[in-house]
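A single protein chain has been removed from this complex, and every other one stays in its place.
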Amino acid sequence: MTLQENQIYEIIGKVESINQGAHFCNTTVVTKDGEHINLKLEFEQIDALSMGKIYQFEALAIIKIEDELILKCKEITPIEDVLSSDELSQLLELFYVYAPVPLSEIKNGVESFLNRIDNVILKKVTETIYTEKRNKFYMHPAATKFHHAYVGGLSYHTLTMLKLIDGFLNVYSFLNKDLLYAATILHDMAKIEEISGVDGEYTTEGLLIGHLVMETIHIDEVARLFHYEQTEEILMLKHMILSHHGQLHFGSPKKPQTGEALLLWFIDTIDSKFTVLGESLEHTPDGTFTQMINVLDKMRFYKDKIKK
Amino acid sequence: MTLQENQIYEIIGKVESINQGAHFCNTTVVTKDGEHINLKLEFEQIDALSMGKIYQFEALAIIKIEDELILKCKEITPIEDVLSSDELSQLLELFYVYAPVPLSEIKNGVESFLNRIDNVILKKVTETIYTEKRNKFYMHPAATKFHHAYVGGLSYHTLTMLKLIDGFLNVYSFLNKDLLYAATILHDMAKIEEISGVDGEYTTEGLLIGHLVMETIHIDEVARLFHYEQTEEILMLKHMILSHHGQLHFGSPKKPQTGEALLLWFIDTIDSKFTVLGESLEHTPDGTFTQMINVLDKMRFYKDKIKK
Amino acid sequence: MTLQENQIYEIIGKVESINQGAHFCNTTVVTKDGEHINLKLEFEQIDALSMGKIYQFEALAIIKIEDELILKCKEITPIEDVLSSDELSQLLELFYVYAPVPLSEIKNGVESFLNRIDNVILKKVTETIYTEKRNKFYMHPAATKFHHAYVGGLSYHTLTMLKLIDGFLNVYSFLNKDLLYAATILHDMAKIEEISGVDGEYTTEGLLIGHLVMETIHIDEVARLFHYEQTEEILMLKHMILSHHGQLHFGSPKKPQTGEALLLWFIDTIDSKFTVLGESLEHTPDGTFTQMINVLDKMRFYKDKIKK
Amino acid sequence: MTLQENQIYEIIGKVESINQGAHFCNTTVVTKDGEHINLKLEFEQIDALSMGKIYQFEALAIIKIEDELILKCKEITPIEDVLSSDELSQLLELFYVYAPVPLSEIKNGVESFLNRIDNVILKKVTETIYTEKRNKFYMHPAATKFHHAYVGGLSYHTLTMLKLIDGFLNVYSFLNKDLLYAATILHDMAKIEEISGVDGEYTTEGLLIGHLVMETIHIDEVARLFHYEQTEEILMLKHMILSHHGQLHFGSPKKPQTGEALLLWFIDTIDSKFTVLGESLEHTPDGTFTQMINVLDKMRFYKDKIKK
Amino acid sequence: MTLQENQIYEIIGKVESINQGAHFCNTTVVTKDGEHINLKLEFEQIDALSMGKIYQFEALAIIKIEDELILKCKEITPIEDVLSSDELSQLLELFYVYAPVPLSEIKNGVESFLNRIDNVILKKVTETIYTEKRNKFYMHPAATKFHHAYVGGLSYHTLTMLKLIDGFLNVYSFLNKDLLYAATILHDMAKIEEISGVDGEYTTEGLLIGHLVMETIHIDEVARLFHYEQTEEILMLKHMILSHHGQLHFGSPKKPQTGEALLLWFIDTIDSKFTVLGESLEHTPDGTFTQMINVLDKMRFYKDKIKK
Partner (left out) sequence: MTLQENQIYEIIGKVESINQGAHFCNTTVVTKDGEHINLKLEFEQIDALSMGKIYQFEALAIIKIEDELILKCKEITPIEDVLSSDELSQLLELFYVYAPVPLSEIKNGVESFLNRIDNVILKKVTETIYTEKRNKFYMHPAATKFHHAYVGGLSYHTLTMLKLIDGFLNVYSFLNKDLLYAATILHDMAKIEEISGVDGEYTTEGLLIGHLVMETIHIDEVARLFHYEQTEEILMLKHMILSHHGQLHFGSPKKPQTGEALLLWFIDTIDSKFTVLGESLEHTPDGTFTQMINVLDKMRFYKDKIKK
């Protein structure tokens, strides 16, 4: 991009870094063509930006010392406020890696399970939170690294977990389907606030509170709207969310103490491992080992050469 | 206590056990004279009782099979609704072990620290919760076993921790006194709902959620009343409460990540150990070892015979 | 049982204890009526007996010092050599606790999965071992304590695991169904030689080698019969058997390094936990906690009171 | 090496790398003069090669794009099939690092212990396996890194362990010398199949099964030839092999449960540490510390300056 | 023992318990005939007694309340001050369990190794400490429980360790024999002050400092007498003593960092295990398992039935 003095430029870019010192403040963004552009900011503008998010920037080319032309950012607009829904979809695909299944299909899948919740309290609370977070839910990754690190990863992972539930209900009939569907849909929902975006970083709240407790607080708040906060359903739901990392040293303040909570942990663990394993085996020749896989104890797995 | 048929008896007793089967339901209470009395209950009456709490019971002596006289409970009234504040105090001292310092002195101490909080947000939220819980706060033990297991143990432990803070503020001036006072006052407040009473047991919510998260939820709810929920102060406070067990395997979902959070963990740990050690050394002859002390890694400590 | 001198008695009993000293040797057996009878043995007879097994004993009542009548064992016959198959079945039900599902139903289930194995090598080896062990397989417990400790426990646990497989095949299509069916059927088969009977004890070979390696050796031996020992199928199968305890510290000399091996560990773990949990919840009132459960980290689990 | 078009070259080289992609397949070998030569392969030829092994290659120089001359491999012959035993010995010394003691001396040492086994069963089985593996046994390293990583390392380590045994037999007379000699000779024998060669890599079977279980299976198979598989001797031997890593987390599926098994672990551990320590101290000046030593907990050891 | 008022009794007994309260003070002793006798003490007398030691007591029978006759201790004399050396030996054998080898034989063994130390510094220091402690050294147990818990256990264990050294010197010639002999003789010498006697208890100094550091201090003090404290020999010796528990969590403040220090740990560990194992196997029938053995990870060991 060649600059001309005093020219105004309109740039659509994804925030790669935000840099701040005592006397300077700027951001580097990448455009859909892969160009990296640095924009000088006012200190107040910094709060408008999040890592990994896309914005439209209006910038003025001005001369700094030694005749160098730099871009001074004038205005920042979230891209969602600029483009129509269709334009947005097309643009996003240029910037991000997507889940291996179309987002619309994931959405249909998740909502079909949501609709199968019969318990009134669980349905109301789950639906309320789902509706509030829906848009971001289908754009969010499941993790910044390790597993499902792509647009829609969070919802894709959620749907695969939902699909595993019925197999267990058939064998262990004492389990409560409504609790399992509701808690699975909500279990990682607070990752939307814990991690700032698709290729983003942990937020301060994410680091200091964490998605387990953030989601538990949110469920309590929503339940309170409907005067459900003292019900057994909400207590079970909060316990499942809090305990779904299974062990204290994985960050759950309580270990699972109901069958549903225990199963939620198992299917979360299983899906985070087997989805990554499946993706890794696709790129591995028969009769050899995969690369070392982080979520699988940093081990290499073998792909057999049995004829199928 | 000798019973006469069809006589009505008024009994004041502390609930020792609640027993329930398919076809029976009764409670055993102990009176201030140490007599153990069994009372038959209706199934509905069971929810009115908590372990370790004192009630006034109205009971009718009736004949069961084989001429045995039994007491059928007619009415249950919480003792607080029956006695004046003074009468209540006198009665409680007959039933419970008390903190080694008068409760009024503990109260003055805690409130003097509360009054020294300057930050408006922290003061408002701490004061609101303190006021709401005050009465129970001064009656509650700090733990069911291990340390401070007596009436007022919770508030006594809180006051000792508060007294340790200033020594650190003098040396490490970067620490925020208001956060430390506020978080110390609130850190174990939810034990009131986690443990059912002075010699009581863990509640279901206590077991499934735990006082760290219960108090964090409550702070969030109270902050919301005053529209403080997005402030830095509330985030810091919630982080301190959540992390004050210091390590994931002690049940904190996050480790301390601020100086104040780290210090809260240290003074909580130190006071739980040194108060027990001091109590134990009192009963240990010079030149010998204490009994094994649970909170001190199940070790025995030596009391020296240096002349002082 | 009243004894008369010089009378011969025929006793059918299950061996409860075998006692041996420098100068004595005897066994205590329990009859179907629950009577405990002590029989004096010759030293040579001791090898004919196994703990928890049923025998027919022929014994002579003789006089020991001080006019006490004791029973001197004359002959020992395994009960299988005495009774017809039908009589045996009826007798066994008087002595042992059985799986909660009829053994014939379990058998049909397991064999239907066996028949669904398409791979020739896997089918041949699995079928050969299954046929050889079939009778004992349906009588054996899955463990001496912890879980499935009843007649048929081993086969019942195997069937439940088989039922869980298809739910995973639907979601993770890269998994090989034949390996999963074959390895699941065989995974605990060597427990038949590791544990001596229904309420029996570990054998010396069980303690020194263990069922993981014992079964791996057996698979190798059977594969050798058909010249399959160098095939990929047999290598995969042996790896799955060896690694199905998942972690070195649980006794697997290798951790799972294929998707099928990893899943075998997960479904083995899950079934050992959820079956016990289900059995325990059956005896737990709503709104209370189960007893401490060994296979669930010695924790108590909560049974909710949500109306279903 | 200068190539001429259409010329055939005969090359003796050790395989350094084998490279395979969708459309290419080649190997790099190093000659005794240290020259690195790349040879293009047919896909079928790849199975004839093992890492770290020496072969005679017949190769044709052909022209690839841009006039570059490349070597197309025509024929591959294992070097053992080309050279006489003497020629082979001389050649190997040019390619590999050797144990610090002549192989013939190691061989005499090991066989003298083998001859001292009196028990018929143990002697027969040990001798059979030793004879079958002898040639490779004296060429193999004991490990790919850590300790004894040179030609003959496996047999050298075995001999030093054998030499330590008598010192223990003198003090602890209850130990069985035949079990100790036999198990020591066999304990790492399956490393020949676990690791592919002197500077080789783990084989697939090595990674998925491991030398402990591989050797146990092999002992069982050889014992079966002589109908010894049910003897106490074979059970003891298999237990010693399986348990000689001493702890579950070091890969033994059973911990040592006989005196001989426990001692085997100790002398294996001790020799792996002290031999490395001795080698390291040789290169360390008096009064200073060695480099960090892997098998010694990554610690540095001190060499004293006491006059001797 | 029947008492008569005002009669003086002379009693030789081993102290079994020392009991002290605010208003009482007494000891129970056992005589060589196994009689248990209680003696009332003055508070000042208590310091003259140690648990497990033998004394001659002069006691007066006086009347306590209700005509009961009690023994008032008048004088206490250590038994060594009362009996000749021969009488003492005979008496001790009535009170204590002894090492399985005559003490004179142990003494000859230990001293022969002491005499083989060539290094002047090591010999001087070892000899000085040995001479100072000799008498107690041959009476002391090696531990209060776990292993070698009998008279002479300490010296017996030391001798067996000494016997193991030469086997290692033959194989690992870089090891320094003088350091190994000296450190082995001294390694547990401070147990004499750490544990109060044959069936005694830990002393206060034993609990607060421990024999590793106590012996290191003592070596430093003795070395200082001869102006050896800055020599390499003394540094090596102190390091070996401090590190001979091998790991920080076993109480060594430093891990072994010389070959001799490492070997000292190994032979100490090995002898503590194999001596106990040998003793346990003696009482175990062939083909069965020993009782659970504490020093062997609380495991049971198998005694095979191979014909020898």
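First chain written, first letter: the chains are A, B, C, D and E, and each begins at residue 1.
Criterion: a residue touches a chain if its C-beta (ideal position, glycine included) is under 8 Å from a C-beta of that chain, and two chains touch if they have at least 3 such contacts.
Keep in mind it's a predicted model, so treat the numbers as computed, not measured.
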Visible contact partners (per top-of-document touch definition) of the missing chain: A, B, D, E
Option from E:I63, E:L94, E:L208 or E:M292 whose C-beta touches the chain left out: E:L208
Given A:I8, A:I63, A:L94 or A:L207, the one touching the chain that is not displayed: A:L207
Sites on subunit E contacted by the missing partner chain, in the whole complex: 204-205, 207-210, 212-213, 216-217, 220-221, 224, 235, 238-239, 242, 248-254, 257-258
Contacts of subunit A with the absent chain, listed as residue ranges: 20, 204, 207-208
Those residues of subunit D which, in the complete complex, touch the missing chain: 285, 287, 289, 302
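Methods note: only the chains that are shown with their structure count from here on.
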Neighbouring chains common to subunit A and subunit B, by label: C
Rotation, 0 to 180 degrees and nearest 5, that superposes subunit A on copy subunit E via CA atoms: 180
Furthest chain, CA centroid comparison against subunit E: A
Classification of the subunit D:subunit E interface as same or different, half of numbers criterion: same
Where subunit A and subunit C are represented by their mean Cα positions, the distance between them in whole Å: 46
Of all residues in subunit D, the ones touching two or more other chains: 204, 207-208, 257-258
All pairs of touching chains, each written as two labels joined by a dash: A-B, A-C, A-D, B-C, B-E, C-D, C-E, D-E
